[in-house]
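In this view, the complex is presented without one of its protein chains, the others remaining in place.
Here is chain A:
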Amino acid sequence: MQNPFEPKILAFLCNWCSYAGADLAGVSRLQYPPNIRVVRVMCSGTVSPHHVIHAFQRGADGVLVAGCHIGDCHYLKGNYMTLKRMKFVQELIRFAGYNPERFRLEWISSAEGVKFAEVVRDFTEKVRSLGPAPSFEASPRLAMGL
């Protein structure tokens, strides 16, 4: 029997809001799919485009970046930077031929455990419907020229 496709989703959660939100979802015993792998970062603003693109390269089917709501950043303005940077990265990977729906930016506060579970559920379903991510790796075996 063939195993159904289970997407791998990498999530960068900010320490002050979204990680605490995920924690709240946990202690509230909210159910959400186990496809998500969490990387805890001090601020969503520390997530470099390197990390997002690297994740896709290493076989992530989806990447989620979550931080505090605009105006609530622990470092005051870190998430302004996240917003600018990630909006740009999303458009760039679209131009590179990668489905931008595999990438999502969300604002989740520490009180929004329900929202966290919802976002993960929704995103997992979305990525599942998109299927396995195409390889993002330039490899010497790839046929030249198309």
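Assume a residue touches a chain if its C-beta (ideal position, glycine included) is under 8 Å from a C-beta of that chain, and two chains touch if they have at least 3 such contacts; residues count from 1.
Keep in mind that, in the parts below, contacts and distances are computed from a predicted model.
For the chain that does not appear here, its UniProt entry gives the protein name "4Fe-4S dicluster domain-containing protein", which is one of "4Fe-4S dicluster domain-containing protein", "Aspartyl/glutamyl-tRNA(Asn/Gln) amidotransferase subunit C", "Putative ABC transport system ATP-binding protein" or "Amino acid/amide ABC transporter membrane protein 2 (HAAT family)". One chain of the complex is left out; on chain A, the residues touching it are 48-50, 53-54, 57, 69-71, 76-77, 80-81, 83-85, 87-89, 91-99, 107, 109, 134-140, 142-146.
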